[in-house]
Each structure stands twice: as structure tokens, then as C-alpha cells.
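Dumping the structure here so I can ask a few things about it.
A single protein chain has been omitted from the complex, and every remaining protein chain is retained in its original position.
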Amino acid sequence: MVLSPGETDFPEIPPRPPVSLWLDRSFVWATRLFAFGVVGVLVYIAIVVGLDAQPAMERYGLAFLTTSAWNPVNDTYGALPMIYGTLVSSLIALLLAVPIGVGTAVFLSENFLPPTPRLVLNFMVELLAAIPSVVYGLWGIYVLIPFLKPIGAWLHSHWGWIPLFSTQYLGPGLFPAGIILTVMILPLITAISRDSLVSLPPTLRQAALGLGATRWTAIFRVLIPAAFSGIVGGTMLALGRAMGETMAVTMVIGNSNVLSPSLLAPANTIASLLANQFAEARDLQISALMYAGLVLFGLTLIVNVLAEWIVSRVKYY
Amino acid sequence: MQEPTRSDLPSPAQVSWPILSTENLSIYYGDFLALRDVTMAIPERKITALIGPSGCGKSTLLRCFNRLNDLIDGFRIQGQVFYYKQDLYGETVDAVQVRRRIGMVFQQPNPFPKSIYDNIAFGARALGLQVDLDELVERSLRQAVLWDEVKDKLKTNGLELSGGQQQRLCIARAISIKPDVILMDEPCASLDPISTLKIEELLRDLAQEYTIVTVTHNMQQASRIADFTAFFNAQADEKGKRSGYLVEYGTTDQIFQDPQEEATRRYVSGQFG
Partner (left out) sequence: MATASDFPPRAQAAMAAVASRPASHQRLGEAFWTGLAGLFTLLALIPLLLVIGYVLYRGASRLDFEAFVSLPPMPLAEGGGFANALVGTVVMVAIGAAVSVPFGILAAIYLSEFSSGAVARWIRFATNVLSGVPSILMGVFIYGIFVVTTRSFSAIAGGFALAVLMLPILVRTTDESLQIVPVSLRWAALGMGASKLQTVVRVVLPAALPAIATGITLAVARAAGETAPLIFTALFSQYWARGLWEPTASLSVLIYNFAAVPYAGQRSLAWAASLILVLTVLLASILARWVTRK
């Protein structure tokens, strides 16, 4: 093909076939639609729960949060015991899971073990997160609650004068719920702490060791402080997860809507309340449950937004 | 608007037509001026080399020719880029169509993680060309001097080839859709000397049929393969930001034997920074 065009007849780029152009544009628009759809789902959840909670919000107002009667028969509803249960069970879990999780993260991010066993242990931590909640619950009923009985009895007999241990250990209650939540949020804290430890620049460790620091001095004085915001972010995420965790907690907490400060007494969380009552609820009770759900949504939303904000700042660090 | 003519070409090329040309072209990324005020014309079916130190904007210019820069946030141009007499950045011109005529081979070989056969057939399939795929694959691979090495394993993954073979696969892929121009962004930079030599021979062959514009850091390579050479340099402005500009453009012999500018002379004789 020899090209010898006259002055006027040069090859030109032809216009794009309209079909191809249209396909491309619709494709990009379709993906955009669905991406914003994800945001839409989040907003829609808030709207649906908020609207359905409206009747109860109007009738009970903020007193809903501070009163402790939950009586569907005469339509009086107060969510204080469940809010208390939600917060306390989550706090127990955090108190136990943070040291264990961070310790595990350090152990699995440093070279205490050869790479292959380390890989296996990391995988096992992942599996811990994969076990279904309801299976933890079943296990909690038949293994954990009996196992904790002597500990609960001991706590009551020696520390019974503290309100937290002021009742007999009856089995189901905040104590086993906190323990089972510990097991369930551990993998999250471990994974995020480990990731932030592993992603620290190696020069940091070398600098500390180069100054004559021992391994654990380097870990406590340099590595953990440098990874601190990641660990805090992971802890916040875990808190959100613990507050919303439903099945395992429902199965071991006793589902008592009576407010008791004792960790050994049966209690309830918002999520467990929903799980227990929603299927049979009617009229205003549905609305009251939606109101409780809205409270849970608000709580987890705040915690998650904070957590995401902290974690996202870590990545840029 | 001034349209390109033969007289825009470096003097010995005036027997040919300028297939690509720029008119006072400046390229920006956001506020950053990457390349300043380039006017040059590239003759068809010749090899033109763009040389110069890093940051002189030669790769930026190359990507401007097939509008691949469109994909970068904040990219914009002033001035014009022509394909023959058509404004490549004109309102009616679609970047996708431009890239079908003006192909590209990248610095790192980037075969698709598919079979050798599917790599070559990709263009024809994507463009919906009604051709005999087997024949197209064989012809492209032969043109890229890769056929004899891979004809028995067309179904193997392109990533299993050696680096030099992968790059020839990418060249075969680029010519499979019969573009007019092949842009090459340092095609040999990641290859060993023997593979480099093979690619250079291949480029000389391809220049019979295609216009080739290649960016290279390697001045021996430019002097071995290019018909024309353009030397770019970078200059810092008062704020210390470096922008590229075209220093000198002519036949390769002229640039290497008898440069008119002091900066060119120093660069081609290896005395540069």
C-alpha cells in the first residue's frame, strides 16, 4: 500500500460508531448508579428504621432511653436495660480482647515463630472470625456457661459486695455474653493491629534496635506507639461489631428486660431484644422495637464512622 | 489555525508527508507545565526518535499523539496536534478511534494474562474486525519475528514468554490492527542487549510499512535505528518547576554529527549532567 495522496485527500480518523459510544456511556452510568446505590442503601436503612420508629418516638420521646419498663401488654416501653446491656457486654469484651488481641498481633507480626507456623496461626485467627455467630451461641449454651459457673460463683462469694457481682451466677447473663463477644471480636482487633504493625516502615525498628534497644523495648516504645492509631481504629471497629452482634449474645444473655447492675444476672441487649420480639410484635411494639433499632443504628454508626476515620488516616500516614 | 505542510518537516523528509504534527503544543497536568510550545512534524513511514534527559516531556508528548494522556486527571493541552490535516483534539474526534490508528508499545512488556493467540486476536475481536483470526495471528507474529519461536505453543499464556519475547508479542499485538503509527515508549529499556538488538532489527523492518515514533534514553540506539531525531531538554522556571521543550530536530546524522545547539552537542556526546 503506497500512499500518495493529493493535497486534499488525506486519511482521516472516522467518527466513532454511535452504538459503541452509547454502550460506553451507559456502562459508565450503570456502574455509577450502582456505586451511589450502595450509599443509597445505607441512607434507605436509616430512613426506613427512622420512619417506622416515628410513632414510638412521638409517644415516648427521650424517656425511652432512660426508663426501664418493657411491657407489651400495656404498651409501656423503655430501653434502658438493653442500652445498659449493650454497652456493658461490649465493654467487657473490649477489656479482655484488646490486650489479648494486641498481644497476639505482636506475636504474629514479629519473627518469634518461623514463617510457616506464623502463616498457619494467622489463618486460624481468620477462621475464628468465620465461624457463624449462631454456632458460637450454641457452643456458649452447652460449653461456656457451665465452664464459667465456678468462676461466677467465686466472683459472687468473694466480691459480692460490689454491685457488679451482687447476684448469684445463674448461667445466662452479661458475663458469658461478654466472654463470647471477646472471642468474636478478637480476630478483628488482632487482624487490624497486625496489619498496622506489619505496615510500619522497617527503618523504624532498625533505628530502635540500632540504638541498643532490646526487642521488647522497641515493641513497647516504638512499634506500638507508631501503630497506635491503627490499633485504636481496630478497637473501635470491634466495639461497633460487639454492640451489634446478635445471635451468640441472644443465646447466652438470658433475655431479661429487668435492669440489674450485676454481670452475673440475666440481661439483654438491643440486638437481642430485636431478635427475640420482632417476629411476634404488633403495632406499637413494632414501632418501639424500630426505635430501639434506631438507637442501635445510631450507636454503631457513630462508632463505625469514628473507626473508619481513624483507620483511613492511618493509611495516609 | 495553521495546517501542517511538507515544509514543516526536517529538510530531507520533504519527499514524505507529515503524518503527525504539533503546532505550538503545550501540555499541562493541572497547573504543572510539562512541555512547552512544541512545533514539530513527523514524516510518515520513517523512524523518529525522541531523546533527552528524564523529565523533558518526551514520553508526555508521545502519549499525546494517541490521546492516552486523556486518562490522566488534570491533563490538558494548548495548541494543536494533527494527524495529517485533522486536529486530533478536535471536538468530533474520539480518543478510542484515534488509538485504533495510532498504536502504542510500552516500556514494560504488558501482555494480557491470556494465551499468545488471544493476545493477538484481542484487537480484532474488540474492534469487531471481520478477519480470519488464525491468519491474522500468524501474520502479526511473523511480522514481529516471533512466529518461529511460538508457533507450537500459541495456547500458552503470554506471560510465560521471556521479556524480549513478551515485548515482541506486544509489538505483534499492536500491529495486528494495522495502525498507521506505532508509538514506542522506551521499548527496550527493560530488555537484555540481545533482545534489544532483535527489537531494533524488527523496527527497521517495520518502518517499511509503519510510521514509528520512539522515545529512548539510549543514544546509540537512536543513532542506529532512527531516521530523524528530536532532542528535548528540561528547564526550570523561577519556582524551580521543570518544564520540557524542544531544543533541536533534524535528521539523525545531523543531530549526532553536526548539532546546531550547544545543549544538543553536550547531550549526544555524553557530557550531559
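A and B label the chains in the order they appear, each numbered from 1.
By definition in this document, a residue touches a chain if its C-beta (ideal position, glycine included) is under 8 Å from a C-beta of that chain, and two chains touch if they have at least 3 such contacts.
Every value quoted in this text rests on a predicted model; they were computed, and no experiment measured them.
**Student:** Of the chains you can see, which ones touch the chain that is left out?
**Tutor:** The chain that is not shown touches these displayed chains: A, B.
**Student:** Check each of B:F106, B:F232 or B:Y267 against the chain that is not shown and name the one that touches it.
**Tutor:** Going through B:F106, B:F232 or B:Y267 one by one, B:F106 is the residue touching the chain not shown.
**Student:** Who touches the missing chain here, A:L65, A:I131, A:A226 or A:L284?
**Tutor:** Touching the chain that is not displayed is residue A:I131.
**Student:** Among A:A79, A:A177, A:A227 or A:L274, which one is in touch with the chain left out?
**Tutor:** Per the contact definition at the top, the residue touching the missing chain is A:L274.
**Student:** Of A:M82, A:L148, A:I192 or A:M243, which one is in contact with the hidden chain?
**Tutor:** A:M243
**Student:** Counting contacts across the full complex, list the positions on chain B that touch the omitted chain.
**Tutor:** Touch set of chain B with respect to the missing chain: 66, 68, 71, 73, 96-101, 103-104, 106, 108, 110-114, 122-123, 125-127, 170, 173-174, 177, 179.
**Student:** List the chain A residues touching the unshown chain?
**Tutor:** 20, 23-24, 27-28, 30-39, 41-42, 44-45, 48-49, 51-52, 99-101, 103-104, 106-108, 112, 121, 123-128, 130-139, 141-143, 183, 186-187, 190, 214-216, 219, 237, 240-241, 243-247, 250-251, 271, 274-275, 278-279, 289-290, 293, 296-297, 300-301, 303-305, 307-308, 312
Keep this in mind: only the chains that are shown with their structure count from here on.
**Student:** In angstrom, rounded to a whole number, how far apart do the mean CA points of chain A and chain B lie?
**Tutor:** Centre separation, chain A to chain B: 52 Å.
**Student:** Could you pull out which chain B residues touch chain A in their complex?
**Tutor:** For this pair, the touching residues of chain B are 17, 44, 83-86, 88, 92-94, 96-98, 101, 180, 209.
**Student:** Taking the touch rule as given, give the residues of chain A at its contact with chain B in the complex, in rising order.
**Tutor:** Residues of chain A touching chain B: 1, 3, 5, 10-16, 20-21, 24.
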